[in-house]
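For this view, one protein chain was removed and the others were kept in their places.
Lettered A and B in written order, each chain numbered from 1.
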Amino acid sequence: MKEILSRFLYSNRKFLPLWSTAFLAIAAYAIGAYFFIGMRNPQVFFNMFRNSSYLLISAVGMTFVILTGGIDLSVSGVVALTTVASAVLLRDGWNPWGVILLMLAMGMTLGAIMGGFITYLKVQPFIATLAGMWFARGMCFFISDDAVTINDNLFQILGRTKVLIPGLMELAVRQGKQPPYISIPVVVGFVLLAVAIYIAHFTRFGRTVYAIGGNEGRNEQSARLMGLPVNRTKMLVYTFNGFCSALAGLALSLFVYSGHGLYASGFELDVIASVVMGGTMLSGGAGYVFGTFFGVMVLAVTQALIQFIGSLSSWWTKIVIGVLTLTFIGVQSILANRKSRRKGAQPEQALIASRRKWQRFAIGFGLLIVLALALIFTYARFAPVSPAATTENTQCDVKPFREDEAASLIKEGAVIVYHRTAGPQCVDELFAIYPDGRITGFDGVNKVEKQLPPEGVASLLTAISVDHKWFTDEIYSTYLNPCRQCFAHYILVSYEGQEKSATGVDGTTAMPPDYAFALATIRPLLPSFNP
Amino acid sequence: MNNSFKSFKWKKITESRLFFPIFALLLILLFDFIFIPGFFSIENREGNLHGSLIDIFRNGSTVMLLAIGMTLVIATGGVDLSVGAVMAIAASVAGIMMNPSALKNEVFFVTDPNFTFQPLWMVIISALLVAILCGMWNGMLVAYVRIQPMVATLILMIAGRGIAQLVTNGLRVQITYKLFTLLGQGWFILPFSLYIVAIVFTLTWIMTRKTAIGMFIESVGINFKSSFFSGIDEKKIKFLVYTFCGLCAGIAGLVASSNIKTSDANNIGLTTELDAILAVVIGGTAMSGGRFSLLASMIGALVMQAVTQSMYAIGVPAFALQAIKALVVIFVIMLYSRQVRGFVAWIGSPKRGV
Partner (left out) sequence: MSDSNQNILIMEGISKAFPGVQALEDVSLTLRKGEILCLVGENGAGKSTLMKALTGVDRPDSGKIFLEGREVQAKSPQHAQSLGISTVYQEINLCPNLTVAENIILGYEPYKFGRIDWAKMNALAKDTLQRLLGVDIDVTQPLGSFTVAIQQMVAIARALYVSTAKILILDEPTSSLDVNETAQLFKVMRKLKDDGVGIIFITHFIGQVFEISDRITVLRNGNLVGTYETASITRVGLISNMIGRSLAEFDEMSKIKLESSKHIKPEALLQARGFGLTGVINPFDLDLHSGEVVGLAGLLGSGRTEAASLLFGVEKADTGSITLNGIVIVDHSPLGSIRRGVALCPEDRKAAGIVDDLSVRENIILAAQASQGWFKFMSLQQQYEIADKYIKLLNIATPSADQLVKNLSGGNQQKVILARWLATNPLVLILDEPTRGIDVGTKAEIQKLVLSLAEDGKACVFISSELEEVLRTSHRVVVLREHEKVAEFSGEVDENTIIHTIAGSES
């Protein structure tokens, strides 16, 4: 039995990492669906795609970069820059299609510049793209200090359009349920994936990309000797990745309807993790673009699981992703080392040895996956509910959210209550917005007040609750310790007898959808405490 | 003493390795002198010196500590991306040692500045021990399992923050113990952290230049095969430098956390690994390994800090600073790139006859 299995694995060994990732993603989701009824709702399944469309787009571009043996750390900066730049341009009245094209051009330019440094000035990709990331993030704050909302009609349409899935639509209607839908960015992501697969396997450019990477740089030399256009290909790869980063930024804008320099913090690590788990080796030269899709799925499923578990702080996502990435990278490296060391042995012996190695690999890897999954779910079932907030300190507090106070304010007639803590000045501000246009604020010491036209409040409420579907079942909360410049927010909205709240923190990718929009809309309206 | 020995001393001073970083630093200070009034003023408050210049040293002490360890790692041809995470882990351990109430999910307000659950020496030693363990983990992966350094340290970089969170059970632990806060905030004529940097630098200098270790590190970084034939155990050297880098990161973590009086697992040391690598690169140590200079790396760290400080003084907002740092990096890289260097050398070289 073992013999048959190992021989099967051996003859298909090039797809093994890909399959293991796919298996992992599917298994994880299945187990989740077993434990949590909510996950059995097909819309939840498709929401995974909606929530990670920008990750998929960026990961496709990154796959090519890593295949050439390079790396691109600038993706998070370019994504953030795209969100901010497009938000500001739209606010200033630019044509939305023009903005889209301009953003893509900007991404390509940044990518080309970094590619030039890497290819012609021989700067290490790590350093060149790191500088690119800093530069892009820095530029965000030159453009705008605070978050900017996107109210543009086209963007609203592009982001909100429900794309129904042909086969499932009729099925759902027959069962009397809502047909499941995905969004346009998801479609774009899949189209990009298909195009990328085509490029990788059916164009000279794609094959040159594979030829450059791997074998510790010796392949690049060989490719040059073979007469392949190595320099041009490398430039194009980084330019393409710039394009994908910008496109991902646009997808993110369509998701959160705002732009801020703190968005997509740590995003590059998620992207790299997706690519690596999809079977592409960090050293380059081997891997499948299609595998990246499964890598993205693993991250998406992990995210969904954590949300459903609810009690886990989001940093568990980082641990899980870290452990999985560790496993993949570590195993990749060890196998690669063994292979190069065994080059001297007799061919037949090597063949037998490598088959045995694959046996061991299959068993060990399977065990590891089972172990990881078991770990996650044991913790989930038996973990105590940990408090959402953390406490004191003389210099920078994150005070617990004043949920009870907020509830009582709502009873007294407020429609929106917003509590904000932390941030660079370590604030603790509680605001209440009333239907008559009054906005009050209290930070424990001072009281401030501001008056808005009542219609303003009404339209704000509609925008949040209706247009941006605040009151759907999709709301979930995530919480992380905020970064030193970041705020922690708590919003409580009352609309037509219903109350909904959400908590969140600046600068993470794990944001509840439409929460960012609400935040970005409310903040500019608030009175400030400084004279 | 013979001739060779005397000429050696003089050459070292004018050697180009130190020249460029010092030049860059002087350039920035010149810029400050011209454009920022009062930048160089040093005032004496209760016997302690304060001023922008002093601040550069004080705020840069974290990066300087990291750069010391990072220099040795880069000299062997590797890199350590996990130093930021190790800083966080060390800070978390220290915080928990002083106030373990977080572990029980309780919120325990500590207002007495003299209270600590464990004595100071215990706190520091356990934090540093954990940091050393992290370094040994990296060293084992790189030297014995032979994983690429970037990949091996990436693992701890990603998982390390999670581990730090685990140690404090997800909470940010407040640090109130006065003695501990002296590390980062104390002042004895000059900021206390400066003395720490000086001590670590001196000890490292002794370790690398007064023993054979420095020469072996350089030899391994330049050509490990030749070093092997000469009897140098590359594995032991690499294991040592990664362990040492972990230790430096641990010390940096203690200083940083005492500065902000929290052990903030999310934010301590965020992006500092990159600052450290850049400090080393500005200091002229090639990323491919080989000859290194601790002093040059320190100056590189000061250059980075001086740029930051100058920008703040002018009024550039915090985040925009990142863009400026990026430009500085690009400028430096270009200057060091082989193409430009070759060009410069070609201009300046005397035409020799064979």
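Heads up, the rule we're going with is that contacts are C-beta pairs under 8 Å (C-beta built on N, C-alpha and C of every residue); 3 or more make two chains touch, one makes a residue touch a chain.
Fair warning: this is a prediction, and the values are worked out from it, not measured in the lab.
Only one of A:R91, A:R207 or A:R438 touches the chain withheld from this view, namely A:R207.
Of the candidate positions B:L30, B:I199 or B:A212, contact with the hidden chain is made by B:A212.
Per the touch definition above, the residue from B:N59, B:Q118, B:Q185 or B:N223 contacting the chain not shown is B:N223. Although one chain is not displayed, subunit A still touches it through residues 14, 198, 201-204, 207-208, 210-211, 213-215, 219, 221-223, 225-228, 285-286, 344, 346-347. Panel shows subunit B; residues 1-2, 4-5, 7-8, 11, 210-213, 215-216, 218-219, 222-223, 225-233, 290-291, 354 of it touch the chain omitted from the view.
Keep in mind that, in the parts below, only the chains that are shown with their structure count from here on.
Here the CA centre of subunit A is 31 Å from the CA centre of subunit B. Per the touch definition, subunit A reaches subunit B in the complex via residues 117, 120-124, 126-128, 130-142, 145, 261, 269, 273, 282-283, 313, 315-316, 318-319, 321-323, 325-326, 329-330, 333-334, 337, 384, 386-387, 390-396, 398, 424, 480-485. Within the complex, the subunit B residues that touch subunit A are 79, 105, 107, 109, 141, 145-148, 150-152, 154-155, 158-159, 161-163, 165-166, 169-172, 174, 176, 260-262, 264-267, 270, 274, 277-278, 281, 287, 317-327, 329-330, 333-334, 337-339.
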